[in-house]
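Have a look at the structure that comes next, please.
Of the protein chains in this complex, all but one are displayed in their positions.
Our next item is subunit A:
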C-alpha cells in the first residue's frame, strides 16, 4: 500500500471539494471559468462556514449579488437584497459617462426617478459632491435600501423620497436641470417568452422589470417638462421605446440614441438646444 503525506492528502481533498463546488456552480455560470471565478469571489467575501450554503443557493439560480449582499457600481459597493433590482453593468457604464461630462459644471440639480438601490444618484453624488441630487421610487423596499446605501457610503448630497412617476403632481412644483431614470422596460411578452433570464424571473421584483411606453410618456410629461429640465437620460430595452420618447419632444430639443458596450440600444437622451446640458451631446 502506498502511503501519502498528510499535507498531500489535505491538498487533494481541498482540490476535490473545490471541484465539487465548481460543478455545482456550472449550470448557473455556464462556463467552467466563470464557475471558478464565482467560487473565488464567494470564498473571498464570505466566511468559510457560509461557503457551502452560498453555493447551494447559487446553484438554485439565486443571484450572486443577493448571496454576497452587494454589487460593485463604479467606485461604490451597492448593497443588494431581494425585492430590489440589482444594478446592471450597462447602467454603471452610462452613469460613469454622464459623471465625466458633468465634472466641469459647478451647480446642477439632478433628479433620478425609479431609483431602486439608489445606485445612479449615489455614484453621481459621490463623484460630484458639489451637486444636489434627489431620487424617487414607488417601492418602500427600494427606499429603505437606498437610504441604507446612502448611510453606508456617507453621502450627504442625495435625498431619497417616495414618488410615483404616474402621479401628475409628483414634483410639487420643484425644478431640476437633469432627469435620469432606469424605469422597468421589459415587455409582458419578453417577460414570458424566454427573453428574460430564469434567475431574473425567479428572484428580482416584477415591479422593477416590467413596463413599456407608458413609463417614457410619464417620464417626459410628468417629470421632464414640468421640472423645466434641460437634459434627460433614460435607460431602455428596445428601439421602439427610444423612438417613442423622441417623438414626445418638440424641436427645442435634440435627442439621441445611446448604444452600450455590447453594442445594444440602451438609452435615449436629449438636451434643450443652447442649454448647458449640451455637454451630453458626445457622450
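A few remarks follow.
Just so it is clear, a residue touches a chain if its C-beta (ideal position, glycine included) is under 8 Å from a C-beta of that chain, and two chains touch if they have at least 3 such contacts; residues count from 1.
One rule holds in what follows: contacts and distances are computed from a predicted model.
The chain absent from the displayed complex carries the UniProt protein name "Peptide chain release factor 1, mitochondrial", chosen from "Peptide chain release factor 1, mitochondrial", "Large ribosomal subunit protein mL66", "Phosphatidylinositol N-acetylglucosaminyltransferase subunit H" or "Dynactin subunit 4".
Within the full complex, the residue among A:196, A:255 or A:275 touching the omitted chain is A:196. Here the missing chain is touched by one residue of A:23, A:75, A:221 or A:247, and it is A:75.
Among the residues A:82, A:129, A:261 or A:274, only A:261 touches the chain that is left out of the figure.
Considering the whole complex, the residue from A:96, A:152 or A:225 that touches the absent chain is A:96. Residue-level contact of subunit A with the missing chain is found at 11, 14-15, 18, 29, 33-34, 37-38, 40-41, 63-65, 71-75, 85-86, 88-90, 92-93, 96, 100, 182, 184-186, 190, 195-197, 199-200, 204, 208-209, 235-238, 260-264, 266.
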